[in-house]
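Note that one protein chain of the assembly has been removed; the remaining protein chains are unaltered in position.
By letter and in written order, the chains are A, B and C; residue numbering begins at 1 in each of them.
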Amino acid sequence: MTLATFFVQCLNSMQYGLLLFLVASGLTLVFGIMGIVNLAHGSFYMIGAYLAYSLTALTGNLFVALALGLVLSLIFGYLLEWVFFSFLYERDHLQQVLMTYGLILVIEELRSILIGDDVHGVAVPAFLAGSIAIGNDMLYPVYRLFVSAACVVLALALYWLIRKTRVGMKIRAGASNREMAQSLGIDIGLLYRVVFSLGFGLAVMSGMLFAPVSTVYPGMGAQMLIVCFLVVVIGGIGSITGAFVAALLIGFVDTFGKVLWQEGAGIAIYLLMAVILLVRPAGLLGERAMR
Amino acid sequence: MTFFTRRRAWSASSWTLFLLALAAAPAMLDGGFELELLSKVMIMSIFAASLQLLVGCTGLVSLGHAAFFGVGAYATALVVPQAGAANLVATLAFAGGVSMLFAVVIGLLVLRTRGIYFIMVTLAFAQMLYYVVHDGKGFGGSDGTYLYFKPVVGMFGKTWVDLADGRAFYWAVLAVLVFTLGVLRVVMRSRFGHALAGIRHNEQRMTASGYPVFLYKLASFAIGGALAGIAGSLYAFQYGFVNPELFSWHQSGNVLLMVILGGPGFGGAIAGALVFVLLSDWLSELTKHWQLIFGLLIIVSVAMLPLGLTGGVAACHATIERLCARRRGVPAKTVPKEERAL
Amino acid sequence: MIFDSAPKFRLAFASLVLACVSGAAQAQAPSAAPLKVGVMLPFTGTYAPLGVAIENGFKLYVQQQGGRLGGRTIDYVRLDDESDPSKASENASRLVKRDHVDVLLGTVHSGVAMAMAKVAKDTNTLLIVPNAGADNVTGPLCAPNIFRTSFSNWQPAYAMGKVVASKGAKRVVTLTWKYAAGEESVRGFKEAFEAAGGKVIDELTVPFPNVEFQAQLTQIAAAKPDAVYVFFAGAGAVKFVKDYAAAGLKDKIPLYGAGFLTDGTLEAQGDAAQGLLTTLHYADGLTSARDQGFRLDYAKTYKLQPDVYAVQGYDAAQLLGAGLVAVKGDTTQRDAMVRAMEQAKVDSPRGPFVMSKAHNPVQDIYLRQVKGHENRVVLVAAKGLADPARGCRMN
Partner (left out) sequence: MTLARSESTSLRACNLTRRFGGLTAVNDVSLDVDVGTIHSVIGTNGAGKSTLINLLCGELTPTSGDVMLNDASIGGWSQQRRARAGVGRTYQRNNVFAPLSVMENCRLAAQARMPRAWHLHEAARRCVASNELAAAALEHTGLTHCAMRIAGTLSHGQKRQLEIAMCLAGEPAILLLDEPLAGMGPEETARMLELLQSLRAEHAILLVEHDMDAVFAVSDLVTVMVDGAVIASGTSDEIRANRAVQSAYLGTADVE
């Protein structure tokens, strides 16, 4: 592998990792703060992709679609939490698994009824459609770089939100101790609703952002879900930073796995997880595996 | 006290009735398909019961249990002779052993985690095995591979029963189901089993009392894995076809569904398996969007029956009893706490 | 010589019989119970559109025959296989053992088809595979009661191997998902291409159904081969074609593929697919009257443009018809029926084809080029190409 190729591969790893982070961040947020295991997260990602498809078809512009989608998703997430999740916190994880599993089936079927089972492409907005030369034998699509940039921005925004704002303070309080937060006069119900719709929004956003690259197809959520789980497991429950590191790590392992060890490319990331479990059961930045 | 003895007597008799009904089923069912469906129900019951040992008895919510089902199936597919029938008992033992081995190795890793974490990690390991058989050499690849002959029951090369006949196979499966339930019952009434219950209710206390909790969990995981492997082996024999999809996380999800919907106890697991298989069978005939209905059913049942089917039944039973009791002016019996706690 | 003429003679005879029977059939039909066809196809999930097309094609032919094949009306028992191999065995045996279908039709997904073949073997039910290309089905698993009216993965790939070699490419990189269909396809391509003096310098794979191709694209760009051969379908096909173009490789390194790369995916692929060359046993712009007639009827009946899948379904019905006609709809004469089907010369919209010894079409493979939303035929890449049917121990 020449140096140039190596760098391009690193670039590939980065931008794949960044996307993973964006999808997984919503998941780890909901995990860490609400202690809810949400199998439907992948489906949320799919919803995003299909939103991007139908909204761009409607409005003709991806960015209008993005804006619209963000608003929609926040509202929808808020309602979703209210209808399906609000009574799950006291229940044990089994019930949550069951509920979210049911959600997957419902969402998948609704998708097939409303939009159908065809594969769709989403057009890249004109001014991002180009590609720039990297090295001398390969072009790199601008839009992918744009997505990566967007991921970084969103990551920073998330960090700022959680570390620097009042909402973030409350969120962290709620995460560390529910009773304590309540005694501080935080409306935990509302907080959870907000956090959930935030997580939902992140999933949908990532789905929409990546739709032009990933194409839109049935069952696209399931794959994503499992990789997201890996991100969370490796990163450590509820640790956004951990998720970030883990996502990039997986990005690299996956990309170079495909290049250097084709036979095992499929299992490379799982082996990574196994190793992490061996040395750090709580994940890279997780304090404890208990939750 | 009388309550418990009465309950035990009641459950014992109902178990016997249930098993007898299963044994008699071939006489009533003519079509080969119904019989196949019923043996599938029993195979899934074994599978679900093996998961119940983890979820219901030890408090380990595994979302990767299909891994061991698949291992059992593939172990069988790879070990049976290409020409000629395999010995059922030997093959089952082998499949169970291999699955147990996998369960121990995987358990050593996944049992280092808890709760949500455990759920995700088990899922990931199942997925890993999916890729191993899907991409690995000598597993028949993505299209799967065949078993050409149904097994026989016999010893020293002598054939006693040839299971090529649908009914014979059905009864063989029933026998294995009974065996499984027997094993699980023995395990659960042993000190080991009680310790598992203790771990489920209060791991901290068990550690404080001096139990090597990790070992106990690992043992439970291994037994569960072995039984799941046996179920997988039976599945492979019944359909003569194995495919990587056996490892897919939908399988894991479905069996967990059976367990949770069914409710506490191995009876719950079986009830869950029965309802799941028949319901999905029936719904899928009804409409091509059956999964929508199914999903909604799941959601509703979570909202309505936190104790699962048997729990729901028990609850109704209790309410009725209470009402009758009130009419009679006798203090009502409530469902004992054991049943509440899953 | 005799061996040559025998089929022709039998064929003539068969068509004669057809002529008489079709009349007689009408008379005797009411007495004859309807023929049960178990249609086991994907009606949900990614493959749903394929399943629908196949079913439509099949029904179209039956309809054209006045709703009867060999004098028997057809009863369809539909079943959605969900492209899920873990349910396939049960579903297939449901059709055979509960619904007692006379014929199994299906399916798209190779894994599911394997399960169906197993059931068909065990119960000696007639099975017609209208799509799944797994080489095995007409290879090691071949059986007198199993027919295929579509293709084997080997066929289009082999044809493409010759084409790419003829275009003077010497060093080629192949890329596919790491699963049976892809590997079979690549094997077929390699066989022809290297026989013609080319060299496959690298066989890249991506874990199935992973659709993140950047790593491989980078490798391809670095390797600078003369050409790239890929096997992808559905979402993977759409995404790969777009990524390949976006990476600026489309104009640098010519991309070739088995036809599914650009079948039913053009709307989603957009400009990225324009000009791509693929090989398949069907193409747009075939000038034969047969094809045009078929397309017209199909469009009229279903308000849809037919595709290769519709053709495969249509031909499945034709093949079955040939068999039924020969035995006057009496399916108990299985051997005679099978013989007739083996001898049948199916007048397919794709162009006439006959059955190989292993019951796979011996057919022309077209080289097609993407123009707009069509795969226009360029030339016949391989005339009367027969699958080698390796491992088939039939007759």
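The rule is simple: a contact is a pair of C-beta atoms (placed from the backbone, for glycine too) under 8 Å apart; a residue touches a chain by one contact, two chains touch by 3 or more.
It should be emphasised that the depicted structure is a prediction, and the values quoted were computed from it without experimental measurement.
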item	value
Chains on display which the left-out chain touches in the complete complex	B
Touching the absent chain when the full complex is considered, from B:32, B:136, B:154 or B:198	B:198
Residue among B:90, B:186 or B:300 that touches the chain left out of view	B:186
Sites on chain B contacted by the missing partner chain, in the whole complex	1, 186-187, 189-195, 197-198, 201-202, 204-213, 219, 336-338, 340-341
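We adopt the following convention: only the chains that are shown with their structure count from here on.
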item	value
B-C compared against A-C, more contacting pairs	A-C
Chain A-chain B separation of Cα centroids, rounded to whole Å	33
Chain A-chain C separation of Cα centroids, rounded to whole Å	38
Residues of chain C whose C-beta touches two or more other chains	44, 178, 207-208
Junction residues of chain B, two or more chains touched	131, 134-135, 289, 291
Touching residues (chain side chain A, partner chain C) in the complex	1-2, 4-5, 8-9, 12, 15-16, 112, 116-121, 123, 131, 133, 135, 137-141, 143-144, 213-215, 217-220, 223, 254-256, 258-259, 262, 265-266
Residues on chain B engaged by chain C in the complex (per definition of touch)	31-34, 36-37, 40, 131, 134-135, 141-144, 146, 238-241, 243-246, 248, 250-251, 284, 288-289, 291
In the complex with chain A, residue positions of chain C that touch it	44-49, 178, 204-212, 214-219, 221-222, 224, 234-235, 238-239, 242-243, 246-249, 252, 265, 267-270
